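The complex appears here minus one protein chain, its other protein chains still in place.
Now for chain A:
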(Lines give C-alpha, C1' and ligand atoms only; values in the text may rest on other atoms or scores of the structure.)
Protein backbone atom coordinates (compact mmCIF):
# COMPACT_ATOMS: atom_id res chain seq x y z
CA UNK A 1 0.00 0.00 0.00
CA UNK A 2 1.64 3.17 -1.14
CA UNK A 3 -1.31 5.46 -0.63
CA UNK A 4 -1.06 8.12 2.06
CA UNK A 5 -2.42 6.92 5.40
CA UNK A 6 -5.49 8.51 6.99
CA UNK A 7 -5.89 6.35 10.07
CA UNK A 8 -3.18 4.36 11.73
CA UNK A 9 -3.80 1.93 14.57
CA UNK A 10 -0.67 0.87 16.42
CA UNK A 11 -0.32 -2.04 18.82
CA UNK A 12 -3.85 -1.64 20.16
CA UNK A 13 -4.74 -3.51 23.35
CA UNK A 14 -8.18 -3.47 24.85
CA UNK A 15 -9.97 -5.62 27.37
CA UNK A 16 -13.38 -5.76 28.99
CA UNK A 17 -13.26 -7.18 32.48
CA UNK A 18 -11.04 -10.23 32.21
CA UNK A 19 -11.62 -10.78 28.51
CA UNK A 20 -8.98 -9.53 26.11
CA UNK A 21 -10.69 -8.11 23.06
CA UNK A 22 -7.60 -6.88 21.24
CA UNK A 23 -4.07 -8.08 21.77
CA UNK A 24 -1.92 -5.88 19.62
CA UNK A 25 -3.84 -4.82 16.53
CA UNK A 26 -2.04 -2.86 13.80
CA UNK A 27 -4.01 -1.34 10.94
CA UNK A 28 -3.36 1.22 8.28
CA UNK A 29 -6.33 2.83 6.58
CA UNK A 30 -5.35 4.47 3.29
CA UNK A 31 -6.73 7.85 2.29
CA UNK A 32 -9.67 7.89 -0.10
CA UNK A 33 -10.23 4.14 -0.12
CA UNK A 34 -12.80 1.78 1.35
CA UNK A 35 -11.12 -0.41 3.92
CA UNK A 36 -13.13 -3.26 5.36
CA UNK A 37 -12.54 -4.82 8.73
CA UNK A 38 -14.05 -8.25 8.87
CA UNK A 39 -14.21 -11.07 11.30
CA UNK A 40 -16.58 -13.48 12.99
CA UNK A 41 -19.24 -12.09 15.36
CA UNK A 42 -17.95 -11.20 18.76
CA UNK A 43 -14.41 -10.32 17.69
CA UNK A 44 -14.91 -6.71 18.70
CA UNK A 45 -15.29 -5.08 15.32
CA UNK A 46 -17.73 -2.48 16.63
CA UNK A 47 -15.43 -1.94 19.60
CA UNK A 48 -12.64 -1.19 17.16
CA UNK A 49 -14.74 1.51 15.49
CA UNK A 50 -15.52 2.99 18.89
CA UNK A 51 -11.80 3.03 19.68
CA UNK A 52 -11.11 4.80 16.39
CA UNK A 53 -13.88 7.31 17.12
CA UNK A 54 -12.42 7.95 20.57
CA UNK A 55 -15.45 6.71 22.47
CA UNK A 56 -13.49 4.01 24.22
CA UNK A 57 -9.99 4.29 25.61
CA UNK A 58 -7.51 1.50 24.86
CA UNK A 59 -5.41 -0.16 27.53
CA UNK A 60 -2.33 0.29 25.38
CA UNK A 61 -1.48 1.47 21.89
CA UNK A 62 -2.42 4.39 19.72
CA UNK A 63 -4.96 5.45 17.16
CA UNK A 64 -3.68 8.22 14.91
CA UNK A 65 -6.11 10.05 12.69
CA UNK A 66 -4.35 12.35 10.28
CA UNK A 67 -1.37 12.27 12.64
CA UNK A 68 -3.34 13.16 15.80
CA UNK A 69 -3.48 10.68 18.65
CA UNK A 70 -7.24 10.40 19.27
CA UNK A 71 -6.91 9.38 22.90
CA UNK A 72 -4.53 12.17 23.89
CA UNK A 73 -6.88 14.91 22.73
CA UNK A 74 -8.91 17.03 25.14
CA UNK A 75 -12.67 16.57 25.08
CA UNK A 76 -12.99 19.79 23.08
CA UNK A 77 -10.39 18.88 20.45
CA UNK A 78 -11.85 15.40 20.18
CA UNK A 79 -15.26 16.84 19.36
CA UNK A 80 -13.59 19.13 16.85
CA UNK A 81 -11.88 16.17 15.19
CA UNK A 82 -15.18 14.29 15.10
CA UNK A 83 -16.67 16.98 12.93
CA UNK A 84 -14.42 15.66 10.19
CA UNK A 85 -15.80 12.16 10.67
CA UNK A 86 -19.16 10.61 9.98
CA UNK A 87 -20.39 7.38 11.45
CA UNK A 88 -23.16 5.11 10.26
CA UNK A 89 -24.55 3.11 13.16
CA UNK A 90 -25.87 -0.39 12.99
CA UNK A 91 -29.25 0.75 14.28
CA UNK A 92 -29.24 3.99 12.30
CA UNK A 93 -29.40 5.87 15.61
CA UNK A 94 -31.63 8.59 14.20
CA UNK A 95 -32.86 11.13 16.74
CA UNK A 96 -36.37 9.98 17.51
CA UNK A 97 -37.72 13.46 18.28
CA UNK A 98 -36.70 14.93 14.90
CA UNK A 99 -38.10 14.11 11.47
CA UNK A 100 -36.00 12.87 8.55
CA UNK A 101 -35.22 16.36 7.29
CA UNK A 102 -34.12 17.66 10.69
CA UNK A 103 -32.06 14.56 11.35
CA UNK A 104 -29.99 15.19 8.24
CA UNK A 105 -29.93 18.92 8.96
CA UNK A 106 -28.73 18.38 12.53
CA UNK A 107 -24.96 18.34 11.88
CA UNK A 108 -25.30 21.36 9.60
CA UNK A 109 -27.28 23.33 12.13
CA UNK A 110 -24.93 22.66 15.02
CA UNK A 111 -21.65 23.06 13.16
CA UNK A 112 -22.26 25.69 10.54
CA UNK A 113 -23.81 29.14 10.40
CA UNK A 114 -25.37 28.51 7.01
CA UNK A 115 -28.63 30.30 6.24
CA UNK A 116 -31.77 28.17 6.32
CA UNK A 117 -32.20 28.16 2.55
CA UNK A 118 -28.74 26.71 2.07
CA UNK A 119 -29.24 24.10 4.79
CA UNK A 120 -32.42 23.10 2.99
CA UNK A 121 -30.59 22.76 -0.33
CA UNK A 122 -27.84 20.62 1.16
CA UNK A 123 -30.28 18.39 3.03
CA UNK A 124 -32.41 17.88 -0.06
CA UNK A 125 -29.29 17.03 -2.09
CA UNK A 126 -28.19 14.44 0.46
CA UNK A 127 -31.69 12.99 0.67
CA UNK A 128 -31.91 12.89 -3.12
CA UNK A 129 -28.66 10.93 -3.19
CA UNK A 130 -30.13 8.25 -0.95
CA UNK A 131 -33.50 8.37 -2.73
CA UNK A 132 -35.52 9.63 0.21
CA UNK A 133 -36.23 13.25 -0.68
CA UNK A 134 -39.93 12.37 -0.65
CA UNK A 135 -39.71 10.98 2.87
CA UNK A 136 -38.36 14.15 4.44
CA UNK A 137 -41.38 14.74 6.67
CA UNK A 138 -41.56 11.23 8.11
CA UNK A 139 -40.50 10.53 11.67
CA UNK A 140 -37.85 7.83 12.30
CA UNK A 141 -40.51 5.53 13.77
CA UNK A 142 -42.32 5.56 10.42
CA UNK A 143 -39.30 4.33 8.44
CA UNK A 144 -38.39 0.76 7.54
CA UNK A 145 -35.00 -0.52 8.67
CA UNK A 146 -33.47 0.00 5.25
CA UNK A 147 -34.84 3.52 4.92
CA UNK A 148 -33.60 4.43 8.39
CA UNK A 149 -30.11 3.33 7.44
CA UNK A 150 -30.23 5.37 4.24
CA UNK A 151 -31.29 8.45 6.20
CA UNK A 152 -28.47 7.75 8.63
CA UNK A 153 -26.08 7.56 5.67
CA UNK A 154 -27.31 10.92 4.44
CA UNK A 155 -26.78 12.35 7.91
CA UNK A 156 -23.31 10.80 8.22
CA UNK A 157 -22.16 12.56 5.05
CA UNK A 158 -24.11 15.79 5.62
CA UNK A 159 -20.99 17.74 6.54
CA UNK A 160 -18.92 16.14 3.74
CA UNK A 161 -16.61 14.40 6.21
CA UNK A 162 -13.16 13.13 5.31
CA UNK A 163 -13.59 9.86 7.14
CA UNK A 164 -16.72 7.74 7.41
CA UNK A 165 -17.04 4.78 9.75
CA UNK A 166 -19.64 2.20 8.78
CA UNK A 167 -20.77 -0.16 11.51
CA UNK A 168 -22.27 -3.30 9.96
CA UNK A 169 -24.08 -1.41 7.22
CA UNK A 170 -25.65 -4.51 5.68
CA UNK A 171 -26.84 -6.36 8.76
CA UNK A 172 -30.51 -7.34 8.82
CA UNK A 173 -31.39 -5.91 5.41
CA UNK A 174 -33.53 -7.57 2.78
CA UNK A 175 -31.76 -8.30 -0.54
CA UNK A 176 -33.11 -5.18 -2.24
CA UNK A 177 -32.11 -2.75 0.53
CA UNK A 178 -28.79 -4.56 0.77
CA UNK A 179 -28.13 -4.01 -2.93
CA UNK A 180 -29.20 -0.37 -2.61
CA UNK A 181 -26.88 0.20 0.33
CA UNK A 182 -23.91 -1.46 -1.36
CA UNK A 183 -24.37 0.77 -4.39
CA UNK A 184 -24.93 3.86 -2.27
CA UNK A 185 -21.85 3.40 -0.15
CA UNK A 186 -19.71 2.79 -3.20
CA UNK A 187 -21.23 5.76 -5.03
CA UNK A 188 -21.09 8.17 -2.13
CA UNK A 189 -17.52 7.20 -1.48
CA UNK A 190 -16.40 7.76 -5.02
CA UNK A 191 -18.36 10.97 -5.45
CA UNK A 192 -17.03 12.56 -2.26
CA UNK A 193 -13.57 10.99 -2.25
CA UNK A 194 -14.05 9.76 1.31
CA UNK A 195 -11.90 7.51 3.35
CA UNK A 196 -14.16 4.76 4.60
CA UNK A 197 -13.72 2.17 7.30
CA UNK A 198 -16.34 -0.52 7.11
CA UNK A 199 -16.90 -3.15 9.72
CA UNK A 200 -18.89 -6.08 8.47
CA UNK A 201 -19.27 -9.81 8.24
CA UNK A 202 -21.28 -9.86 5.05
CA UNK A 203 -18.50 -11.25 2.94
CA UNK A 204 -19.89 -11.06 -0.56
CA UNK A 205 -21.13 -7.48 -0.30
CA UNK A 206 -18.09 -6.23 1.52
CA UNK A 207 -15.57 -7.83 -0.79
CA UNK A 208 -17.44 -6.39 -3.76
CA UNK A 209 -16.83 -2.79 -2.74
CA UNK A 210 -13.77 -2.82 -0.46
CA UNK A 211 -10.38 -1.78 -1.74
CA UNK A 212 -8.53 -3.40 1.11
CA UNK A 213 -9.57 -5.89 3.76
CA UNK A 214 -8.38 -6.74 7.26
CA UNK A 215 -9.62 -9.92 8.89
CA UNK A 216 -9.58 -9.88 12.66
CA UNK A 217 -9.87 -12.92 14.92
CA UNK A 218 -8.74 -13.72 18.43
CA UNK A 219 -7.85 -10.12 19.11
CA UNK A 220 -5.33 -9.85 16.31
CA UNK A 221 -5.16 -9.18 12.61
CA UNK A 222 -5.28 -12.62 11.07
CA UNK A 223 -4.89 -11.64 7.45
CA UNK A 224 -5.03 -8.60 5.26
CA UNK A 225 -4.90 -7.83 1.59
CA UNK A 226 -7.02 -6.89 -1.36
CA UNK A 227 -10.26 -8.83 -1.83
CA UNK A 228 -8.65 -10.82 -4.64
CA UNK A 229 -5.63 -11.99 -2.65
CA UNK A 230 -7.84 -12.98 0.28
CA UNK A 231 -10.08 -15.03 -1.97
CA UNK A 232 -7.18 -17.30 -2.87
CA UNK A 233 -5.55 -17.25 0.57
CA UNK A 234 -4.63 -20.75 1.77
CA UNK A 235 -4.72 -20.19 5.49
CA UNK A 236 -7.37 -22.41 7.10
CA UNK A 237 -8.80 -19.58 9.22
CA UNK A 238 -9.09 -17.23 6.28
CA UNK A 239 -10.57 -19.90 4.05
CA UNK A 240 -13.18 -20.85 6.61
CA UNK A 241 -14.26 -17.25 7.04
CA UNK A 242 -14.11 -16.07 3.45
CA UNK A 243 -15.91 -19.12 2.13
CA UNK A 244 -18.33 -19.44 5.03
CA UNK A 245 -17.52 -23.02 6.01
CA UNK A 246 -19.49 -24.03 9.12
CA UNK A 247 -16.71 -25.95 10.83
CA UNK A 248 -12.99 -25.44 10.77
CA UNK A 249 -10.44 -23.73 12.99
CA UNK A 250 -13.37 -21.73 14.41
CA UNK A 251 -15.38 -24.59 15.89
CA UNK A 252 -19.12 -24.97 15.37
CA UNK A 253 -19.59 -26.02 19.01
CA UNK A 254 -19.26 -23.81 22.03
CA UNK A 255 -16.86 -25.59 24.42
CA UNK A 256 -18.81 -28.28 26.28
CA UNK A 257 -18.19 -31.59 28.04
CA UNK A 258 -18.31 -34.73 25.97
CA UNK A 259 -21.75 -35.15 24.35
CA UNK A 260 -22.04 -38.84 25.24
CA UNK A 261 -21.21 -38.28 28.92
CA UNK A 262 -23.52 -35.29 29.05
CA UNK A 263 -26.54 -37.19 27.71
CA UNK A 264 -26.01 -40.25 29.89
CA UNK A 265 -25.19 -38.36 33.07
CA UNK A 266 -27.10 -39.95 35.99
CA UNK A 267 -29.87 -37.82 37.53
CA UNK A 268 -28.50 -35.67 40.33
CA UNK A 269 -25.32 -34.99 38.40
CA UNK A 270 -26.87 -32.71 35.80
CA UNK A 271 -24.76 -29.66 35.32
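Just so it is clear, a contact is a pair of C-beta atoms (placed from the backbone, for glycine too) under 8 Å apart; a residue touches a chain by one contact, two chains touch by 3 or more; residues count from 1.
By definition in this document, contacts and distances are computed from a predicted model.
**Q** Report the protein name recorded by UniProt for the chain absent from the figure; options are "Intermembrane phospholipid transport system permease protein MlaE", "Glucose-1-phosphate adenylyltransferase", "Protocatechuate 3,4-dioxygenase subunit beta" or "Succinate dehydrogenase iron-sulfur subunit".
**A** Cross-referencing UniProt, the chain left out corresponds to "Intermembrane phospholipid transport system permease protein MlaE".
**Q** Among A:13, A:33 or A:83, which residue is in contact with the omitted chain in the full complex?
**A** A:83
**Q** If the hidden chain were put back, which of A:72, A:91, A:190 or A:226 would touch it?
**A** Touches the omitted chain: A:91.
**Q** Sort through A:60, A:111 or A:228 and give me the one touching the missing partner chain.
**A** Checking each option in A:60, A:111 or A:228, the one touching the absent chain turns out to be A:111.
**Q** In terms of residues, what is the contact footprint of the unshown chain on chain A?
**A** The missing chain touches chain A at positions 50, 53, 55, 75, 79-80, 82-83, 85-87, 89-91, 93-96, 106-107, 110-111, 152, 155, 165.
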